[in-house]
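Quick notes on the structure that follows.
Note that this complex is displayed minus one protein chain, with the remaining chains in position.
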Amino acid sequence: MTINVNSLPQVELFGQGNVGCKGCGAAIAGRQAMKVLGERTIITIPASCMATLGGSNTRSAWRVPFYHTLFECAPAVSSGIRAALEIQGIKDVNVVSWGGDAGSADIGFQSLTGAAERQENIIHVLYDNEMYMNTGGQTGSQTPIYAITSNGSLGKKVRKKNMLAIMEAHGIDYVASANIAYPEDLMAKFQKAAAKKGFSYIHILAPCHRGWGIKPEETIEVARKATECGLWELFEVDEGKRTRTYEPKLIPVADYFKAQGRFKNLTDEQIAEFQKFVDDYYGKGE
Amino acid sequence: MALKQLPIVPSGDPGGLAESANAGVQRINRPVISDATKIDPIVILFCPDGAISLDESGFVISYKFCKGCGICAKESEGIVMVPEYTGPKGIF
Partner (left out) sequence: MNKVLITGSEAAALGAKLAKIEVLSYYPITPAFPAMERLSKYIDDGELNCKFIRAESDHSALAAVLGGSLAGARSYTVTNSQGLLLMTEVVYHVAGLRQPIVMGVANRALSAPHSRFPEHGDVVSQSASGWIQLFCENNQDILDNTIQAFRIAEELRVPVMVNYEGYLQSHTLEEVFVPEQSKVDAFLPLKRQPALDINNPRGVNTVTSPDFYPYYKFNQNEAMLESLNLIPKVAAEYNQEFGANSCGLIECYQMEDAEHAIVAMGSIVGTARILVDNLRKEGRKIGLIKVKVWRPFPVKAILEALQNVSFVTVLDKNIVFGVGGALATDLKAAAYGRGEMVINGAILGLGGGKCGVEEINAAVMETESAGSDKNKSVWIGL
């Protein structure tokens, strides 16, 4: 499936008037996804920037049904929505739960694993800015090792939890990583997920310039570097079949780390560790 | 007690934020099209705010939605960022 930018629907189902920061990576992810998901979509978003930037008092930034859920339970709520649609005979609706890294991998993990195990006919999105940005940028399980956060001035001591591997282990219909710097790849993955009868999981790298210590205009550029250096691999596991969907240029990982304030304490040795890991992974090691 | 006309379920009108958007208050620099022929249409999908679109007349930037993040100018040729305020600078 290839996506042609010029033939995408003009209608903006989400994005215009959202109250996010300028250069918001989460909002970019939402816009790209909605171009494919379309107006027959119901979206639930647990506590997160994405939930708060989408609605204010009696106004919503969404043109589809949107529900700002409690923190722990968006996939459970979406399961109930799907059930209600089925009992009413309402078909051809994408039911999406869209959590941040906290609402998916940490406080929201229980309901996510529950819904995935049940093979609910929903798409769950983890939009990943690698820290708890809605509360100011604290460390979470998706924060990478060594990254400085608002409550971790010395940098994280342990690795990022591999959510893609965890979700793949559920044996669900579709698992994919994505990156807002690669919209065609991201949108093709949403197209595939929407066509599945069971559970799909899409994990989107969506930088937050405030948390990452970059300039707003660098949001896409730094996201792209994450993939091009090999650290954020773009792949999918489509009914068990794993495919890399983009071959990175494998630029030095230092280019990615040195662009960001959150990694300012990284030593050359630590960067070399990462480089070795990436080289080994892509078969370029000794 | 004069009560507001509120929906029973706490909720907002679809697209309501778009109708009343005033993203410009965030803007320090604004994107300006310098050469439309050089614009990469992919920037439509890089905009967090749906502020740049392509219609029959070509690329259009909406300053109602644009917060001035500068991603479009960074990612594509043909768009440049210019300061919103060009007057004298002084001590506040």
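The first chain written gets the first letter, and so on, giving A and B; residue counts start at 1 in each chain.
Here is the rule we use: a contact is a pair of C-beta atoms (placed from the backbone, for glycine too) under 8 Å apart; a residue touches a chain by one contact, two chains touch by 3 or more.
What you see is a predicted model; the values in this text were computed from it and never measured.
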| item | value |
| --- | --- |
| Of A:C21, A:V93, A:I123 or A:V253, the one touching the omitted chain in the full complex | A:V93 |
| Residue among A:Q16, A:Q32, A:S79 or A:S200 that touches the chain left out of view | A:S79 |
| Hidden partner interface residues of subunit B, rising order | 1, 3-4, 6-14, 16 |
| Residues from subunit A at the interface with the omitted partner, ascending | 39-40, 42, 44, 52, 54-70, 72-73, 76-88, 90, 93, 110-111, 113-114, 117-118 |
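As a convention for this text, only the chains that are shown with their structure count from here on.
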| item | value |
| --- | --- |
| Geometric centre distance via CA averages, subunit B-subunit A, whole Å | 23 |
| Footprint of subunit A on subunit B - complex, ascending | 6-7, 11-21, 23, 26-27, 41-42, 44-51, 53-55, 62, 65, 67-71, 73-75, 81 |
| Subunit A residues touching subunit B - in the complex, by the definition given at the top | 5-6, 8, 10, 12, 15-25, 27-28, 31-32, 35, 54-64, 180-181, 183, 215-221 |
